[in-house]
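Here the complex is missing a single protein chain, while all its other protein chains stay put.
By letter and in written order, the chains are A and B; residue numbering begins at 1 in each of them.
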Amino acid sequence: MSTDNTAVFVIAEQMVGGIQPISLQLLGKARLLADELGTTVGAVLLGQNLTNDVHKLIAAGADLVLQADSESLVPYQSELYTEIIVKLMVEHRPEILLIGSTFIGRELAPLIAARLETGLTAHCIELVIGGEGALEQRIPAYGGMITIVCPEKRPQMATVANGVFPTPVLNPARLGEVISIQVPKNLPQRVQTLEIIREKLEGISLETASVVVAGGAGAGDQEGWDQIEELAGILNAGFGSTRPAVDAGWTELETMIGQSGRMVNPDVYIGVGLSGELQHMVGILGAKIMIAINKDAKASVFEKVDYGVVEDCRVFVPALVERLKNKESTTGKVTHVI
Amino acid sequence: MIDFTFSEEQNLFRKAAREFAETEIAPHVAMMEETGRDWDPVIKALCNAEMMAITIPEAYGGLGLGYVARLIALEEIARVSVATAMMMQVGGLGIEAIVKYGTEEQKKKYLPKLANGGSFSTEAVTEPSGGSDPKGCGTSYKKVNGSYVINGRKCFITNSHIADVLVVMAISEDTPDTFSTFIVEKDMDGFKATHEEKKVGMRGCNTGELELKDCMVPAENLVGKEGKGLSVAMATISDVGRGGMVGCALGLHQACLDASKKFANERILYGKPISNLQAIQFKIADMKIELEAGRLLGYRAAAIQDKGERSGNEFAVAKYFTTEAAQRAAKHAVDIHGGYGCMEEYDVTRYLRDAYVLGPSAGTSDIMKVIVARWVLS
Partner (left out) sequence: MVNIVVCVKAVPDPSFSDKLKIDPVTKSLPRLDIPLVINPLDSRALEAALQIKNKYGAHITILSMGPPPAGNIVRECLALGADKGILLTDPAFAGADAFATAYTLAKAIEKNGAVDVVFCGMASSDGATEWVGPEIATFLNMPVITMVREIVDDQGDEWIVKADYEHGYRMVKLKLPAVITVTRDLNHPKPLSFSGIIKARSKEISEWDHEKLEIPVERVGLKGSPTKVTEMTRLENRRNVKMIEGSLQEKVERLVQILSNAGVV
């Protein structure tokens, strides 16, 4: 396999029972970028019991998988992972390195970038090969889109959130090379993950939901927020938030949809009691139908949706929920066509 | 060269006071409006946040900051609750009498507790027989075996039922036209806070009557020289009292402007926000112009006071102007709100009621004009 400065690499991430969806999405994108550059795709996977996962990475587009399989790699340890990956990057010298914007990725990416003394762009929603083969990294900011490049240093590094790029069609017949990497032993560990504790699991994943309801400051208080949550429940929708709702303490930061939060791509989006701030709206990558409910006729959200209702959500949502409950009882079942 | 900018430190005081008002005072306003009482949480909050210590010297456990700092704090608190600012400012009036005219023993005894919130103070001058005419004072004192026995009634006294340290002015029973001021403590025999007033504005600000019936006050509680009580009362009211009203008025005025801006930008008529209409813009401009002018008058007077100079006249001008302007601003704010300006859920209705209680407090507008005329003609 070529070891010159031409490959596009992805740091793939193992999760319980498989590969993080973002890793497959990034491999799909890496494949497209590599094809345009006339080069190859590499993936790095650290973890344990990797055989099936490795094949999935190849099926998603990797030509080369560098795998390190060891119990010392589970759970994630930042210093060990950084050491291994930096060494691989120095050896393989890729043009581009993509990392998913997961909890691990957000800590690992800057550690790698600082060691490699290269540039890193966070939360990209578009990656394009520009003039002279440089990677144009686009991020939403200040109500618009900013294009960032890393003109000299290599690899050009970017993190991308789950759901930004489509999941590629897996081709199990694809072939690729797999190289096993030695895991350094007795590396001094000054920071050590002792244990991973799972709390509540999200009901409907926002990134894959076909209907998304998002609530904002207009909820007014926890009671108003719970009403919107009830609406999301009845619609079998993913339930997300904007920053004011998180700041008010009605919901966790993890539910926030937006520039530095989750990305959604539903068929139907309903924004309830939110103003349509650009930081939030850029988190909606695309939706067939967008609806907004807000008591302020001047709210900018009404310029960005297909249907608008000017009404206090604390009045409208209970009425809507009531009506939907009646519909449910008269038709017998809530059907949901994706 | 006159520098009209606040210092970095003064800006920090303002930030601290604003954050305090918004987080610690705001949540209690609705209840105070509803019951006209329930001042305990805000009094406690004021004490915990060192607001009563501002003008108490450091030697006695205070912050030793001046009157500009006091005005900044009052302005920010009044923006959220004029009732709270009023109780704070009159508490400061009682403190001032002790700071300026108290003996070393009195300062050591009362100021540390007043600074840390262990005690709360007020000054009681007004009576049914006169506020604008303090000499018509009916509360009298008599020297008996080295102590003083006080008899009478005070009315419209802020912090009447909260204060445990009260600076009370009385007229001598023996010598005509002679006044003295005393520190009366709440639990002294013969002292009672009696009737609580139900005010139309500044609701939640404790206003009431005091009754003194053969109230025996020890000699060491005399504030200032015997017979010089009127000067003590007048001196404290003329700058600290008037200055406090300026703070209340400026804060209220800013609140009126903020509410008007918000409503004008949100209310759609003829397809556009009403802030596009000149009639509305002119009202807002009037409010802004008077607020800018009032601020300059108030802070100028406070700066003179901080230099240690007499500022009563400048404060008379500022008190007159800012309280009258706040009343105009409140009316503008209500007008801008149209029908909504009559609905209690809109704060501007409270602003209107609070605004006109500013008028007679610490000297009516007519009295202010008398003082200003005297300033010119003398």
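Here is the rule we use: contacts are C-beta pairs under 8 Å (C-beta built on N, C-alpha and C of every residue); 3 or more make two chains touch, one makes a residue touch a chain.
What you see is a predicted model; the values in this text were computed from it and never measured.
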Chains still shown that are in contact with the chain withheld from the display: A, B
Chain not shown: contacting residue from A:H55, A:R93 or A:R115: A:R115
Residue of B:F20, B:Y148 or B:F263 touching the missing chain in the full complex: B:F20
Positions on subunit B contacted by the hidden chain, ascending: 8-9, 11-13, 15-16, 19-20, 23, 49-51, 53-54, 63, 65, 69, 73
Touching residues (missing chain, whole complex) on subunit A: 15, 75, 78-79, 102-103, 106-107, 109-111, 113-115, 117-123, 136-137, 140-153, 190-202, 211, 235, 253, 259-260, 267-268, 275, 277-279, 281-282, 288-292, 300, 302-311, 315-316, 319-320, 323-324, 327, 334-338
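Following the convention adopted for this analysis, only the chains that are shown with their structure count from here on.
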Distance between the centres, which are taken as Cα means, of subunit B and subunit A, whole angstrom: 56
Residues of subunit B touching subunit A in the complex: 265-266, 268, 273
Parts of subunit A lying in touch with subunit B, wherever the complex brings them together: 296-298
